[in-house]
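All protein chains but one are shown in place.
This part shows chain A:
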Amino acid sequence: MSGTNAGGPRILVVDDAVTVRAFSRRVLEADGFVVDEAVNGIEGLERAMATPPDLVIVDVNMRKMDGYTMLRVLRRDPGLRDVPAIMISTESKDSDREQALLAGANWYIVKPPRPEMLVEAARLLTGRPPDREDAP
């Protein structure tokens, strides 16, 4: 898995809201993930290209480059096209989910993120097994 290190799978959180980035970092690091951050799509792409993550979590509405555009660029990059992506947004309409999936998202979370949902989606998309007590 690209970018994985001893600390666990690497997740890139791309959001212009500092609170969302900080919350995601706290929740995901507590579950053993390594978290990197970017404040918009352009910075997100730069970071992803410098160190390919195992998962990106990307907001929709951001200045400079929105999340849809970032995902579309990501999916065209041979080195990053297979990186799984969660799109996270305040927008909960079916058309928003559809637009996210069309842009290349593998998962869609409506804000505010619930910690357990964030962790479960991250585990699923990075191939990490669920907690032992959750296992069948």
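In the analysis below, contacts are C-beta pairs under 8 Å (C-beta built on N, C-alpha and C of every residue); 3 or more make two chains touch, one makes a residue touch a chain; residues count from 1.
Methods note: contacts and distances are computed from a predicted model.
*Asks:* Which of the following is the UniProt-recorded protein name of the chain this complex doesn't show: "HEAT repeat-containing protein", "ABC-type polar-amino-acid transporter", "SsuC_3 protein" or "Translation elongation factor P Lys34:lysine transferase"?
*Replies:* Answer from the UniProt record of the missing subunit chain: "HEAT repeat-containing protein".
*Asks:* May I ask which residue of A:32, A:112 or A:127 touches the chain that does not appear here?
*Replies:* Of the candidates A:32, A:112 or A:127, A:112 is in touch with the missing chain.
*Asks:* Among A:14, A:60, A:105 or A:122, choose the residue that contacts the chain missing from this document, as touch is defined above.
*Replies:* Only one listed residue reaches the unshown chain, and that is A:60.
*Asks:* On chain A, what residues meet the omitted chain?
*Replies:* Touch with the absent chain occurs at residues 17-19, 22-23, 26, 60-63, 65-69, 90-91, 95, 99, 111-115.
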